[in-house]
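All protein chains but one are shown in place.
Showing subunit A:
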């Protein structure tokens, strides 16, 4: 425990060092540099930049920029106030560049695979796994299976979605934790990353709905159960409604992860904004508190994303089962609304 505390404190000290190196230079140019520094460090970029320990030297690794034009000259950069700007997808240029956050996702994937291979590789002749790592890993895996998948989807359908939920949980957890290490970045503080994760959940949710209701039942649900003359309005309404859940997943994870890092940076930035080292006596302990909170948030956010994913899959499965029996979900609402006893009654005819 003491070793863990020392390790965390060392990480924080290194993070403070890494965060404070640049503003020390930036303060000479004006207070607005602190905000610019913070935004630069939480944003994605085509460079992997880090400070060399015990010096003010910066090392920038330029990452490959890959643009795929849909038509001739679509990816020609134009000079703006922010430098050379390459047109986006709406102008016909697909940006597949390797960015800082892409590298972080790769690092998280590599670490996750290494962890799985090391901790899952045990003596098969022994029933009980030995070692703290293997037991911790097993505890988390069982938690995701028993408390998230089965409790939100059901005992019958839940285990089917455990591999997806485990992947999401550990991938998000590793990305969140990586951002707390010095010279690293939080990929989950990038809306494109959280959006991609939410799209995965969206696809699995729809597959779960189709599996439960059948393709016919799923498509019937999209009509909203109204007269065919009203379908031109109702079908877009239902399709739009499908995207509200992944949108919530995207924004929640992105905002939570980004906010924590900005708060830490701003607390440290106060030292430079106030122009006094004495402010550090208050700002650094506060920042350290937020850092510990971030450690907790890393687990909580991975849990919440996975829990909500399981909940949405469960809702989709339940909705599908209603359609399967042609009652459009009304009876379940009735059964549940009246408590556990009527819940059974509500589903008895299924």
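Heads up, the rule we're going with is that contacts are C-beta pairs under 8 Å (C-beta built on N, C-alpha and C of every residue); 3 or more make two chains touch, one makes a residue touch a chain; residues count from 1.
In the analysis below, contacts and distances are computed from a predicted model.
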Per UniProt, the name of the complex member that is left out, chosen from "AtpZ/AtpI family protein", "Pyruvate dehydrogenase E1 component beta subunit", "ABC transporter permease" or "Hydrogenase (NiFe) small subunit HydA": "AtpZ/AtpI family protein"
Residue touching the undisplayed chain, where the options are A:74, A:98, A:234 or A:279: A:234
Residue of A:41, A:122 or A:151 in touch with the missing chain, whole complex considered: A:151
Interface residues of subunit A (partner: the chain not displayed): 147, 150-157, 212, 224-226, 230, 233-234, 236-238, 240-241, 244, 311, 314-315, 318-319, 321, 324-325, 327-337, 343-344, 347, 350
